[in-house]
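With one protein chain held back, the other chains of the complex are shown just where they sit.
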Amino acid sequence: MKSCAVFIATTGGAVQVLQITPERAPQSMVCQNRTTNVLPVSPLYDQFVKPGSGIVEREFGPFDNASFRVDVSGPIDTGNSWQLGMFLAHALGAAPDHRLIEDIAAADEILWATGCVDYHLNVTEVDHVAAKIRASAQQFQDWAGMGKTVTLITAAGANEDDSRAALAGNPVQIFGAENAWQAGEILGLAGVIKSRPEGAAAASPGKSGSVRNVALAALAVVLIGGASLAALAPEKFARWSQRLMELTGAPVAQEQAAAPTPAKTPATIPKPAAPAPKPTPPPAIVVKPPPPVAPPVPVAKPSPPPPRIPEVPKISVAISRLAPPAGGTCMQVHFGGADPVLKPVAEIGAGGHRESDRASTCGLSFELGGTGKYLAVHLRVISGRFVQASQKPASLSGSQPVTGVQTWTIQLPQKAKEPFSYELAVLSSDQPLAAQLKRLRGLENFKGAFKELAQNQINLVVHSHRVSAQ
Amino acid sequence: MNSYTITDDKQIDTAREIFSDLNAMNDVLVEAANTGIEAALAPAELYAFALGTAGPNGAKVEAALRASAPIRAAFQDLLARVSEYHVPRAMAAASDDIAVRDGVDCKISIQPSQAAPDQVYVIVELTRASSRLPKVMHLMGAGNVYHRAELPEFHDGIAQLIVESTSEIITLIQHPDTEVYLK
Partner (left out) sequence: MLIALDLDLTLMDDPVAMISRSGASGTLIAEFRALSDATAMDGAPKYAPKPVMHGLARFITSASGGPNKDSELFELCHLIAILGRLAPGPDARAEFFLGFSKAAASVFRASIHGYDGAGDLEAITVDEVGVGVRYGDGEFAVRYGRIPLLAALYEFLIASDGFAHYQDINDVFDGLGGGDGNVRQIQDAANALSSIMRQYRRKHIERAKYYEKFNAIFTFLRARSGDNQIHVDDEAVLDFWVSSNGAGDFRVYKTVFEGFIEFIKTFDMGGRTDAIEHSAVIGTDFEAHEVEPDDQSGDIFALGDWQSPLAVLLQGAAADIKFLKKESEQKPIEALMQYGPYAERLAMAFLRLESFGPIQAGITNDLQVKRGRASVENRITCKDAFEYRQKVRDLENILDHVKQLQKAAYHVLTSQPGAENNVVSLFGGAPETSFQAARNNDALAEVDASAMAEIGAEAEAVFRKIVRKGFEESVLESEDRIEGFRVGAGALVAMESLLVRYIKTATALDNAPPDLAERFASDRATFAARFQTLYGEPQ
């Protein structure tokens, strides 16, 4: 059983996750030091746990208990950068051969994390990482003095770079994770996380927890998608390859001259290795990424690759309602300059969403993403009406390439004799979609369109939702 | 110009009363402006407290509620008029260990914490949607007891607090004679 003490980075110093307790109360809460002092991030944590809006229950549930109470050692006031640490703390709880521990002296490893985790498990960057590291300086020193293995995980990219720069010369192991699955994998917890990238072999959740199996699955990810990934982000790709190599001992041939690293036994977490030479100013981190590489070349594979099948792009849809602020009204939101509060609408079943109450729904916000180059959306109104206060973004017309999540907001009239019931049809493809969108608008229902579109590598998802009448 | 005809004793008696009234009026105005006598509680202050907008006078109102039964009664009347939700006294046969109090369109329940045995959750649940969500819970207990607790934000019709199990709010919720107003 591996014990891990988890710390969440804050600008006031690292705050330890003392315990996570299942509770029968309906809402999850974050309390300070086992007192009744409920921290301001509690509502956000509750949303983070709940199915529909959050990911904890989705990834580690279903649970018998209705909620969790997390006791932390200090204040966490604002923001969402606690999410990564909290997610990993839950993962520890879900893994049968791991546990969250409060007693630092008894911990096998100390985790220090900062990062947001979105609905799709992407780990996104946060602010003030260097300041947070400075605020934890004494703690890092104390842990080093205790001889503890300290693992620092942030979002890959600038946060990781900032961390390396701030901790130059410190024995802390630093990792940048693109998604929570990768972050879990660093601690050997990826097996308990239900969602995983395409192609990864599914480890029995929480049963074997074999690091080697998990790493091989990860390796498969790299091998199958590795070429395109490498083309997009060769530095990151090579970094991960190095890590995998260290984990599994698998002779993954690299396109660059990798630093020689001693072979490791598959089931063990590698000890920090000697620093590898690097053309860029090297941080003195033991586990280091190899230097940037030239254009990708095919990697040797242990077995012939499966035939490549053209893939339909993925689509993500999140619907939120714009609610009035506490004590306020939609009138104040529309005309009084009050800021609405975004409240995710829970998804119930494939594409279905829980009905929303008109009185507390000033409008709706759609967050749409697709892995294809082009994205298009059609809002088909079944009953009621909406107010298009601003034009639908051009990025959702299907005629221009898009990257990242696109947001579209509509307003709702406060008085309505009938409910506002609609279907949101979203298309994603690597080809322009204007013509398809036009066709879709003319269809009475979308049922017949799915198969035909899929044959042309166009993905279509349809979400339905209803806002009550008033 | 200042001459008056005295007709009878009745006129004098009337004049005496008027004189007394005028002097009393002057005295009230002068004393109110100059004396160190502390101002009493005004109904508008009590009303603002019931609405949850008491501001700097909150401590004064709370002290008055604790000290005076008539003020508590007046306050309870105001609460009844302005509150969106009300939990009446529990049935007489109910035991003292009440875990759930049912009101009109609302429910208050108590749930022990697994993490901290000396703490409990107070769960306020609204079963009717409203555009005006309560911000304060007023507990009017039997005897001289009044307690006020600010409610956190409601999410999906539920506001949840965590308090010490020995706190006054728990004692009051569990007592069948306590009435609760949510405003």
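Some observations on this one:
The chains carry the letters A and B, assigned in the order they are written, with residues numbered from 1 in each.
By our rule, a contact is a pair of C-beta atoms (placed from the backbone, for glycine too) under 8 Å apart; a residue touches a chain by one contact, two chains touch by 3 or more.
Note that the structure is predicted; figures quoted are calculated from it, not measured.
Looking at the complete complex, one finds that the omitted chain is in touch with B.
Interface note for the absent chain: among B:15, B:63, B:99 or B:142, the touching residue is B:15.
Where subunit B meets the chain that is not shown, the touching residues are 1-7, 11-12, 14-48, 51, 68, 70-71, 73-74, 77-78, 80-82.
Convention: only the chains that are shown with their structure count from here on.
Between the Cα centres of subunit A and subunit B there is a gap of 48 Å. Only residues 111, 113-116, 119, 121, 123, 125, 129-133, 135, 152-153, 155, 158, 160-164 of subunit B touch subunit A when the two sit together in their complex. Those residues of subunit A that touch subunit B in the complex are listed here as 19, 21-27, 29, 31, 34, 36, 38, 42-43, 46-47, 69, 71, 324, 326-327, 329, 343, 357, 359-360.
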